[in-house]
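Missing here is one protein chain; the remaining ones are kept as they sit in the complex.
Right, chain A next:
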Amino acid sequence: MTLRNPPLREVHAERDAKFTEFGGWDMPVEFDSIRAEHAAVREAAGVFDVSHMGEIEVAGPDATALLNRLTTNDVTALSPGDAQYAAITREDGVMLDDTVVYRLPDEERTDETPGTVPAYLFIPNAGHDAEMHERWVDHRDQWGLDCEVRNVTEDWAMFAVQGPEAPDLVAGAVDDGGPDVLDLPKFSATFAPFAGVECWVARTGYTGEDGFEVLCPWADAEAVWALFADDATPCGLGARDTLRIEQGFLLSGQDFHPEEEPRTPYEADIGFAVDLDAEFVGRDALAAQAEAGVEETFVGIELLDRGVPRHGYDVTNEDGHVVGTVTSGTMSPSLDKPIALGYLPVDLTDPGTEVNVVVRGREKRAKVVSVPFE
């Protein structure tokens, strides 16, 4: 399979980054040391090239209606510049993906349809852009809605600048005369010029730290990256993974997957991203589950014995029966202890509950803990 390259593939290679396949993309996994990159984000600032994330634009009179019917949250609550986390579910409530939906400034229409219409940008996970584009177009046509759906994944590069020093770094990189992005509340966004290029800058991220995500035109990626890469530590997907695991954040395709790990938003502990007052695909199944309760839910697990929990390892109860599976695990660089995420029956999810993780055939003592890990 031919891998898709982010626009700065060669720039990263010149910096001796190591690469890995992720979602069909050839992405930097590590520049120097995952541990050092992780620490930079927790203590100062790191910059990630996340140009493998998908971008889909939806604009037109019925754009709000289409997004509201295909994502689990209430898109009508968004004003221009607002962002919202949501799941994308099928009829049975199982998550196909998770996403952030941005409401863009309203678009001016053409002569044929005068006035302004709402416009959105949403971010499917790596490798999901074609599938989500098709899903949106099919449903738009099926429901007879009036809006344009464009897959702009290869129009926009995306960088995440994260860490306690990231806000000042990004604010200082805005061109003279641009907005003060420090005024942006969390989960809001605006257009701002960087290196003479109009970018979409959002106070969002996936590391648990303050910071921004900056989307810039693919062709200008190198100039914008350079604004951050000198003052923030370039980080790969390895550090991104350890950072998000420490926070208990889901990784699409690993912590949930429509075939291999079919999970609903309630099981995945992101019920806050579901608004049952909206009419979306999967809503009825989720309403039923909200009423009946879930049988299993997503938890944090801390190993008490030595070892490193990994994706796919069994979790057993005190009697040695398999009760769950690790969906993500690592040695936490910040906490210097082995941590894992996975699903357990609800009667085993109270913090402090003792379980085991089977590491290469051997049961290691572990306990259920709240996330974020601490």
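Methods note: a contact is a pair of C-beta atoms (placed from the backbone, for glycine too) under 8 Å apart; a residue touches a chain by one contact, two chains touch by 3 or more; residues count from 1.
Quick note on the criterion: contacts and distances are computed from a predicted model.
**Q** Pick, from "Probable glycine cleavage system H protein", "2-oxoacid:ferredoxin oxidoreductase subunit beta", "Succinate dehydrogenase/fumarate reductase iron-sulfur subunit" or "Inner-membrane translocator", the protein name that UniProt gives for the chain of this complex that is not shown.
**A** UniProt protein name of the non-displayed chain: "Probable glycine cleavage system H protein".
**Q** Can you work out which residue in A:Asn5, A:Ser33 or A:Thr325 touches the chain that's missing from view?
**A** Of the candidates A:Asn5, A:Ser33 or A:Thr325, A:Ser33 is in touch with the missing chain.
**Q** Just one of A:Gly60, A:Gly163, A:Gly300 or A:Pro333 touches the chain that is missing; which is it?
**A** Per the contact definition at the top, the residue touching the missing chain is A:Pro333.
**Q** What chain A residues would touch the chain not displayed?
**A** 16, 18, 29-30, 33-35, 238, 242, 306-308, 310, 330-331, 333, 338, 360
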